[in-house]
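A single protein chain has been omitted; all remaining protein chains appear in their positions.
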Amino acid sequence: MHVLVLLVQILVLFAVVMLHVAYATYFERKIIGHMQVRMGPMRVGWHGLLQPIADGIKSFFKEDIIPEQADRPIFLAAPIICLVAMLTSLAVLPFAPGWVLADINIGLIFILAMSSLSSYGVILAGWASNSKYTFLGGLRSMAQVISYEIAMGLSLVGVMMLSGTLNLSRIVEAQGPSFTGMYLFPQIIAFFVFCVAMLAETNRVPFDLPEAETELVSGYATEYSGMRYAMFFMAEYIGMMVMSAIGTVCFLGGWNGPFTVPGVPFFWFVLKIYIFLFVFIWIRATLPRYRYDQLMELGWKLLIPLALANIALTGIARAIFG
Amino acid sequence: MLMLLFFCYCAVVIIGTGLLAVTLRNPVHSVLMVLILFFHMAMLYLSLGAEFLAAVQIIVYAGAILVLYLFVLFLVSLKDEVRLPRFVSSAWLGRLIAGGLAACLLYILPVFTTGARGNWPADRVREITPTRALATEMYSASVLPFEIAGLILLVAVIGGLLLARRDKEER
Partner (left out) sequence: MFVKYKPKRNLLQTILHTEILQGMALTLRRLFSRPITRQYPDEEIPVAAGFRGQHALVRDPETGGSRCIACMRCATVCPSRCIHIRFHEDGGGRVVDSYDIEALRCVYCGYCEEVCPVNALVLTEIFEYAAYGREPFHFSREDLLANWDRFVTERNIDPDTYVNPFWRPRGMPRERLPAGKRLEVPADWTLEGQVVGAGYREGSD
């Protein structure tokens, strides 16, 4: 019985997240369009609202091309690894008090573990496609991800120190309901490092060299078509949402808000995720792309020392002020 | 019952992927088998209640170390199988040594008895979370080995730096 309820919850969460992913692509196109003084999709449905459905149907019906010399088992498995790892991270996110699928005591590092697994899908896709562009794209993406993973993990250590637990629900509870209790204020350096690392982990502008269209013809996903390409795409957007969720849980106070909206307990959590996604899209419309060596230099020489300094400062502050 | 089935599944997969990892032709496939192996080891740790260890196993082993193995594989393109001189002269002597090692391992297996032992019995660990238990033990009783391990890693980092530096000077 309990298993049945859990299954229904999983299905509902899956459906809601897939819908969000589809409409995240729609809103990205619309918002970037308006920021570039043009309209985004306008033809399909009223103001283009049915565009993601049209895209989904198109991906479904496209011919499935597998290169001849490609390593078939790895080629087929790579998008699945990417997508499954990202989807699993959704299980530990606390949308509202008590609304967690799996309230585990290691929630934070579980998500870090899953994001390292999803980057496997990228490099395997790059290798298995047996093409120069994809291989380079996969290698670059993998190196970028493991570099910025360190920075991200270190930036979250400050939050772990302040809250004393790795359980995501308890981190939210430790921040308290007030606005000034958010870990954003004492951990502003960590928040900055986390935001930059978040952009790099999800391969978004300005760190999207591995999938830049002008450089590498869509990078590691070049040889994929139809539904498999859609799976990579979905994995990227779900990664964005999971990272935004971690950002809101650790730094912005999770489900807390000034007033509780009756009947919609997850209102503030989802609103904060939307704000993060808007900032993602805003940055994409504004910034150019980092060159690869600038990218690596930023990750290793700037972010990791900053995160370590933040840990030291937090430790000292905690030791002095108790 | 469920836990027994789970353990049997994990054990079978670990042994199977371990054997596949050393027998497959394609080295990338071997590395993927090792990835599956690490994943199932993490699941075993979870079933024992060592959740922090499971997560760290995936982050560090599967997520970082194995990736660097993959990098080395990709960047060093092996055209043919590398033929090295044998370590032990005859094959049957090698098999004898391996069999003897396996026998020794099986002989000491009965030493692992279940039940509470030492400072940290299972329910005490579960009371304060395993993370906190590990941290308390590591930073109070075993802080000296921890620092020595850190220094050893520092030596490795400096060695890597030195190698890279020397390449640049040679150019």
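Here the chain labels run A and B in written order, and each chain numbers its own residues starting at 1.
We adopt the following convention: contacts are C-beta pairs under 8 Å (C-beta built on N, C-alpha and C of every residue); 3 or more make two chains touch, one makes a residue touch a chain.
Since the structure is predicted, the reported quantities are computational estimates derived from the model, not experimental observations.
Enquirer: Just list which of the chains on display the missing one touches.
Expert: A
Enquirer: Considering the whole complex, which of A:V12, A:M39, A:I57 or A:A312 touches the chain not shown?
Expert: Touching the chain that is not displayed is residue A:M39.
Enquirer: Touching residues of chain A against the unshown chain: what are they?
Expert: 31, 33-39, 42, 282-283, 285-287
Just so we're on the same page, only the chains that are shown with their structure count from here on.
Enquirer: Please output the residues of chain A touching chain B within their complex, sorted ascending.
Expert: 71, 73-74, 104-106, 109-110, 112-113, 116-117, 119-120, 123-124, 127, 135, 139, 142-143, 146, 149, 153, 165-166
Enquirer: So in the complex, which bits of chain B are touching chain A?
Expert: Against chain A, the touching part of chain B is residues 26, 28-29, 32, 35, 51-52, 54-56, 58-59, 62-64, 67, 70-71, 74, 129-131.
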